[in-house]
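Note that this complex is displayed minus one protein chain, with the remaining chains in position.
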Amino acid sequence: MKKLKLALLGMGRMGKTHYRNIQQSSAGASIVVVADPLYQPAAGEFGPEVSFVRDPEEAIAHPDVDAVIVATPTDTHAGMVEKAIAHGKPVFCEKPLDLSLRKTAAIEALARSRGVKLMLGFNRRFDPDFIQARRAVQEGRIGKVHIVKITNRDPDLPPIPFLKTSGGLFMDFSIHDFDMARYITGRNVIEVFARGAALIDPAVATGANDIDTALITLTLDDGSWALIDNSRKAVFGYDQRLEIFGEAGMIQVDNNTYHRNVRADAAGIHHALPLHAFPERYARSYVNEIEAFVQTILRGEEPPATAADSLQATLAAVAANRSMQENRPVKLSEIGLD
Amino acid sequence: MKKLKLALLGMGRMGKTHYRNIQQSSAGASIVVVADPLYQPAAGEFGPEVSFVRDPEEAIAHPDVDAVIVATPTDTHAGMVEKAIAHGKPVFCEKPLDLSLRKTAAIEALARSRGVKLMLGFNRRFDPDFIQARRAVQEGRIGKVHIVKITNRDPDLPPIPFLKTSGGLFMDFSIHDFDMARYITGRNVIEVFARGAALIDPAVATGANDIDTALITLTLDDGSWALIDNSRKAVFGYDQRLEIFGEAGMIQVDNNTYHRNVRADAAGIHHALPLHAFPERYARSYVNEIEAFVQTILRGEEPPATAADSLQATLAAVAANRSMQENRPVKLSEIGLD
Amino acid sequence: MKKLKLALLGMGRMGKTHYRNIQQSSAGASIVVVADPLYQPAAGEFGPEVSFVRDPEEAIAHPDVDAVIVATPTDTHAGMVEKAIAHGKPVFCEKPLDLSLRKTAAIEALARSRGVKLMLGFNRRFDPDFIQARRAVQEGRIGKVHIVKITNRDPDLPPIPFLKTSGGLFMDFSIHDFDMARYITGRNVIEVFARGAALIDPAVATGANDIDTALITLTLDDGSWALIDNSRKAVFGYDQRLEIFGEAGMIQVDNNTYHRNVRADAAGIHHALPLHAFPERYARSYVNEIEAFVQTILRGEEPPATAADSLQATLAAVAANRSMQENRPVKLSEIGLD
Partner (left out) sequence: MKKLKLALLGMGRMGKTHYRNIQQSSAGASIVVVADPLYQPAAGEFGPEVSFVRDPEEAIAHPDVDAVIVATPTDTHAGMVEKAIAHGKPVFCEKPLDLSLRKTAAIEALARSRGVKLMLGFNRRFDPDFIQARRAVQEGRIGKVHIVKITNRDPDLPPIPFLKTSGGLFMDFSIHDFDMARYITGRNVIEVFARGAALIDPAVATGANDIDTALITLTLDDGSWALIDNSRKAVFGYDQRLEIFGEAGMIQVDNNTYHRNVRADAAGIHHALPLHAFPERYARSYVNEIEAFVQTILRGEEPPATAADSLQATLAAVAANRSMQENRPVKLSEIGLD
């Protein structure tokens, strides 16, 4: 079987994760070039079959490279993707494509017009529990869906400097949930009502002009609803749950925890905490995600998380921001590209 | 110890429940008069110490009667309570006091000005699990509360004729949840955003001008939020859950189920269904509620669910209706009495 | 409907429990005489329709009395039951009938020969969760049963003086489990292998010549097995669980707990403790048990927990004692009546 030869751009946290996952687990691909302007590889860190270069464009253009993985800093995503498209090479890009809606839309249109496959890193779509939940919905196990409730809470407030450049809670964090609502239901969001506040730390507002807690309701295009609640700090760990309620039943996705042991003592019955952060909780989803990219490219299919999906999630984030500022429900159709 | 002598008005479902609970379980009260214009008692149904009369006013006025329990049809509540107040007798009234906000406010004011104790039947305040949750909040176990999520779903859609006279989902059903948000947090609601639709059966809209499914967000007066999701039909049973998320942790109240048995077979691991309806689920709360009325009256204290609480919940219901109709968040301060 | 008129002998803890349950909840019976040589009733404690006497025999013989409830101290059970049999009156007796196997057998034979109904207080047979488990077995939900595992642990070690007169762990405590194995499977025990020790407190051995911890395996007459583990002290509460494993699945009965709330904090996910002691855990079973006695007597049926059941459980307890002393499996057929 032909193996897809990949260029990996960026050796930050996600770049390293993709490197390890592809080299260890991918049945259909291997990395042939790694590019990072700053990274200092350890001796022997990359196998003899992997070139390391400084210039990402060199990696994209490399004649052996069939497809590109973009794991560079967010503000360079758009440029990297544009270059890959220019070379006609399929590209996987970490989310978000861009913090600007206009740019996101432009790249989505570009990839479409050029017929270049572009996949976005909505990794939660590849988590086994969420896959299982979506399949049950699609199989009609709970009939028509009425309400999806998505809980997404981080274990720790990120540093204020990070928040300043993150694009804000809705764009940086809730965007996964906007996508999840669409992924689970197969419906588009048409209206958003969002409340947000800095309940955890006032410095989030004063220092980063951001919020740390949010409650968002979405109206979907079949008249059903989704509810998202977000917090930047759940002291008990990374709180990643889902509840899908329909006419014939309910599906709940509970947290994944450190172990299955239960301890009983005079004070209570104690269960394990949820996995504390995303690299643990979504370890499997990152493996599956890259393999899904590789397999769909090899088969010439549309990737399972596209720039169009990214655009829809970004639209919802923009609408959420406007809803919060104006304290009113905002339709996605109101959102223009400037 | 002196026993409180009670008149019980109404021998419908709730009247019978109160009769049984008081006669069997109350440590501080006994019923001396039962009044119902239509009820046909069985021979020996009431003990020799209980008089049965047709006219509720006769029961209220009876010289042996210290306090009154109103369990008559909703549209007679206000009149019964006014009569009890006129006789200066403490009164327990099933919710709602009245479907009209104006009337509710008027009676609340009347009871207050006359110094007559008036308790409303917000029975869920007396459920052991919710009591336990509230106590944990008050003890600071989860620190400052950020979000309360209340799930309240009926097992079966009521008949359309019932819905026609019910006052609508927010007034008839969600009102428990408006009260629960206040009970758990100790805060008042200041703003409501509500979405509602007939997702279960279009006849709810066409036949009763009502909704069967709702998603409501509340802003509380300390800047925290509550989220209510309602459905008239959860096929798996009466879905009564609570999740309270705060800066130092989370409390969840899960459904009470028929039994604790788990069955494993080749198809899965099967747990028991939730108790199917309110008489089972809240059996204990009805016992506790009446005893709380009796004990606070005996001690001369304020009852733990007052007409003022009822007024606040009713205001939220009115605001929810307006919010849904006008598709915008509505402040309780906007709501006038007409 | 005719009501069964009962004499209640003994106003200790169980006597009071039966009094309250019958007077408040029984659909088919009422107590007309209470007898206790020592009890000092409070003024008005018994209603006007209840006579209080000192002499149990007077109560048994009372012409209004249809049936007798024996809740006197254990060493008087046999005598009371014999008198009730002599008067031809159906009798309910708290377990054990007698600490002596010979006496137990004699009374069982006497009741049988006289055709007098005799029910024993194996209250766990009337617990809703165990009833549910047994029904599932009978319905074939898990096919043929291979192994029943019974966990029975007390929350606190009883005082040494109590243990001295208790008859020993197997007779006083495990006897419920011997009966449970038979109740769940519908099979008889044919062989017992028991290990026992004073692991909690050596004073149990030195001061009461008893054990506080036991591990017992039973062979049933269809070749299946039961496993019992007992402890006098589970610090987390009254541990009452059951696991039934069969060719087509498994049924587990979990502990009943104080509430359904779950609290998550930085230290873990905390669930409620099991109900701490038998009056709480088996409150419902005591109500059901007495009503089962009343209803079977009214219908002229055999009671659902007979002296023959008591004899079988007592035989298993005797075999367990011998097994532990001789460190070998002991067949019930080895046990003679002296």
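So that you can tell them apart, the chains are marked A, B and C in the order they are listed, and the count of residues begins at 1 in each.
Definition applied: a residue touches a chain if its C-beta (ideal position, glycine included) is under 8 Å from a C-beta of that chain, and two chains touch if they have at least 3 such contacts.
Predicted model only: the values in this text are computed from it and were never measured.
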{"item": "Interface partners of the hidden chain - shown chains only, full complex considered", "value": "A, B, C"}
{"item": "Selected from C:39, C:225 or C:258 as touching the chain missing from the view", "value": "C:225"}
{"item": "Identified contact with the non-displayed chain, of C:21, C:152 or C:213", "value": "C:213"}
{"item": "Touching residue (missing chain; options C:131, C:199, C:283 or C:308)", "value": "C:199"}
{"item": "For subunit C, the residues touching the chain missing from this view", "value": "144, 146-147, 149, 153, 193, 195, 197, 199-200, 213, 215, 217, 219, 223-225, 227, 229, 231, 233-236, 239, 245, 247-250, 327-329"}
{"item": "In subunit B, positions touching the absent partner", "value": "234-236, 257, 264-273"}
{"item": "Interface residues of subunit A (partner: the chain not displayed)", "value": "24-25, 128-129, 132-133, 136, 141-142, 248-256, 258-266"}
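Rule of thumb we're sticking to: only the chains that are shown with their structure count from here on.
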{"item": "Intersection of the contact lists for subunit A and subunit B", "value": "C"}
{"item": "Separation of subunit A from subunit C, taking each centre as the mean of its C-alpha atoms, in whole Å", "value": "59"}
{"item": "Residues of subunit A touching at least two other chains", "value": "234-236"}
